[in-house]
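Could you have a look at this structure, given as structure tokens, before my questions?
Omission of a single protein chain aside, the complex is shown with its protein chains in their original locations.
What follows is chain A.
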Amino acid sequence: MSEADRKNDAAPESSSPAPAPGGALKEAESRLHYALRDLAQSSWVITVLSIVVALGVGAVLILATNAQVQDTLGYFFARPGDFFSASFEVIRDAYSALFRGAVYDWQAATPQRSIRPLTETLVNAVPLILAGLGIAIGFRSGMLNIGGQGQIILGATCAAFIGYAFQLPLGLHLLLALMGGVLGGAIWGGIAGVLKAKTGANEVIVTIMLNNIALYFLAWLLRQQWFVQTGSNQPIAAPVEDSARLFGLLGSGFRLHAGIFIAIAATVFVWWLLERSTLGFEMRAIGENPEAARTAGVNVPKATALVLIIGGALCGLAGAAHLLGTEYRLAAGIAGTLGFDAITVALLGRSRPLGTFLAGLLFGGLRAGGVLMQAQTGTPIDIVLVLQSVIVLLIAAPPLVRAIFFLPGTDTKPKKPRHRRRALRDTASRRAEDPALAGSAQGEGSQR
């Protein structure tokens, strides 16, 4: 609670009020900052309950789209039992398949296949965790890095090219490919970071645009023969050499690779960075209040750029681990929706390293389970997307979850005064600040 209070006190300065140039965007951004901060305050109970509610919503959708259930609904009043038994079976089958696909499959043919789902969950989680951490660093520093997608693409592209274009000894090759991924992501994140630090360019817009540039850059590269090195004109690159692949941990039949160690190491690193290092303190400080941070002697432009560079590096590492660990071949859709899923992972993990790690595991599990659910019960894979979305939606609205479960409002006490305080300060600062300064966000303001 103490940390939360401290944040409340520090909050509004980082997001100066309305009369800014380009005000609507700034305003929306500052609201997002509040939302992010509110997120961090709601308790773990809310997270668990959100998952429960999401499963409930998913169940309704599964029932609504199931032909068997629809049939029984047609004669509901004649024999309601049919409807309930059919519904129960459909839901039970779908969710048990989801669980069996994600954790432990007790119906599998061999013991090896039984434990495979858990390893698949970990495989899916690796890039989600890494990219989620990259996004979370931005959130903690008050920056909305929407560019995970582009940074992942660049990371995967660099890692892949090093992976197949060079012949190097075993360990070195892998290391270089991973470094290439880190570098690619860091450069892509760095473009947005430096632009924001030097010119105050809004990082949301820049990173979104960089996503598109990365996508079409990759599409162009994949049409260049010097790049793909396959001799065919399919837009897919050559497979990376064995020496550059992240080695498997459990032998054939499993896809689990050493990337999971990278994900764990990165989680520890980000924790250390944010909670224990000076740089991390500076990063959090500019997130809380760039003006105060500048006054306290923080080099705000430098810290701003570093946040996006490190975030980009982590996303690039995610792309590299995804490519070197599971995909092996670079194609236009290499990033899938990873970059955007990573944002929800970071949100669900409340931008905390451990939380992000666990959220990545959850989303990885939903993905892995969705495959079996679709294959075995014919439930559309889109249900998994609905589950993910509803979970995040509810986590962003804790009062809704509390209302659903009739929970007492744990946060209600600080809520009222906070609003009044915020309003007071807003009017005060509106009067006090000159219009030019009022528009200053973190980066530009500190440059004066």
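The rule is simple: contacts are C-beta pairs under 8 Å (C-beta built on N, C-alpha and C of every residue); 3 or more make two chains touch, one makes a residue touch a chain; residues count from 1.
Going forward, contacts and distances are computed from a predicted model.
The chain that is not shown carries the UniProt protein name "BMP family ABC transporter substrate-binding protein", picked from "Lactate utilization protein C", "BMP family ABC transporter substrate-binding protein", "Hydantoinase B/oxoprolinase family protein" or "Cytochrome oxidase maturation protein Cbb3". Shown as candidates are A:T199, A:Q234, A:T295 or A:S389; the residue that touches the absent chain is A:Q234.
When the whole complex is considered, the residue among A:S30, A:Q151 or A:T377 that touches the unshown chain is A:T377. Only one of the listed residues, A:E120, A:E203 or A:E241, touches the absent chain: A:E120. Of the candidate positions A:G248, A:G336 or A:P399, contact with the hidden chain is made by A:G336.
With the whole complex as reference, residues 66-68, 71-79, 82, 86, 89-90, 93-94, 101, 108-109, 113, 120, 124, 219, 223, 232-236, 239, 255, 322, 326-329, 331-334, 336-338, 368, 371-372, 374-378, 380-382, 385 of chain A touch the missing chain.
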